[in-house]
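With one protein chain held back, the other chains of the complex are shown just where they sit.
After this line comes chain A, so read on.
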Amino acid sequence: MLEVKQLAVNYRGVCGLDSVSFQVSPGQLVGIIGPNGAGKSTLLKALLGLVPAAGGMVRYCTCPLHQQLARVAYIPQRSQIDWDYPITVWQVVMMARTRQLGWFRSPGRAAKEIVRAALERVEVLNLRDRRIGELSGGQQQRVFLARALAQQADLFLLDEPFTGVDKKTEAVMLEVFEELRLQGKILLLSTHEWGQSLHQLDRLLLLNQGLIADGSPQQVMTPENLHQAYGVHLGNPLHQDLETTFFC
């Protein structure tokens, strides 16, 4: 069980997150949605302690989460990565084993097998020796998903995993999420996408600094809630893509 209580973040006097509280049970796939600047990424980072919290607490299995980082796999936003970095697909996924291997140790046969299986699962094993920058956006995203899988974590935090990916990648990702859910893992992902992928989620958190709504997609995506979060009136929100409606 992941428990978040009154989590708050301030950034140079500006409110990033305002007293957010929620709980997530094992086997839940939870989406975090909200307008640009709503604090979606900040929430994911604050859960891990990557940005200092102004207050509140985050517990996983009754202990503070930041003391159990080895149990968490985190996928950063695409824009955080320099895709021209001289590194191969294999090496990116092998990073997942850094913590488990410990200091001064090189990967052994077990680590290599885990990495190979993760690459195979997301269908990019054939690209293992390619430089990461040579891959398409969707393939790159699958490599990062493989890295998360190879970490063999219990909690998955994914920042905008659907941004800029092709249909094939989206399908692979949703399959993998389903498998992880069945294994009792917890998945939290922030998303801009308002398409079909929202239907795959068990639960949504609608955020705009504070938590505006929390529940199933049907419960959360009501015109009233969306008006409160986005400040505009929308009809039938589950059947349209907000990005194309008024962000683009």
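In this text, a residue touches a chain if its C-beta (ideal position, glycine included) is under 8 Å from a C-beta of that chain, and two chains touch if they have at least 3 such contacts; residues count from 1.
Operating definition for what follows: contacts and distances are computed from a predicted model.
**Q** Out of "Cytochrome b", "Formate dehydrogenase alpha subunit", "PLD nuclease N-terminal domain-containing protein" or "Metal ABC transporter permease", flag the one the UniProt entry gives for the chain missing from this complex.
**A** The UniProt record for the chain left out of view names it "Metal ABC transporter permease".
**Q** Of A:M1, A:M57, A:A70 or A:A110, which residue touches the hidden chain?
**A** Missing-chain contact among the listed residues: A:A70.
**Q** Which residue numbers on chain A touch the omitted chain?
**A** Touching the chain left out of view, chain A contributes residues 45, 48, 50, 69-70, 72, 74-76, 80-82, 85-88, 91-92, 94-95, 98-99, 101, 103-104, 106, 131, 151, 157.
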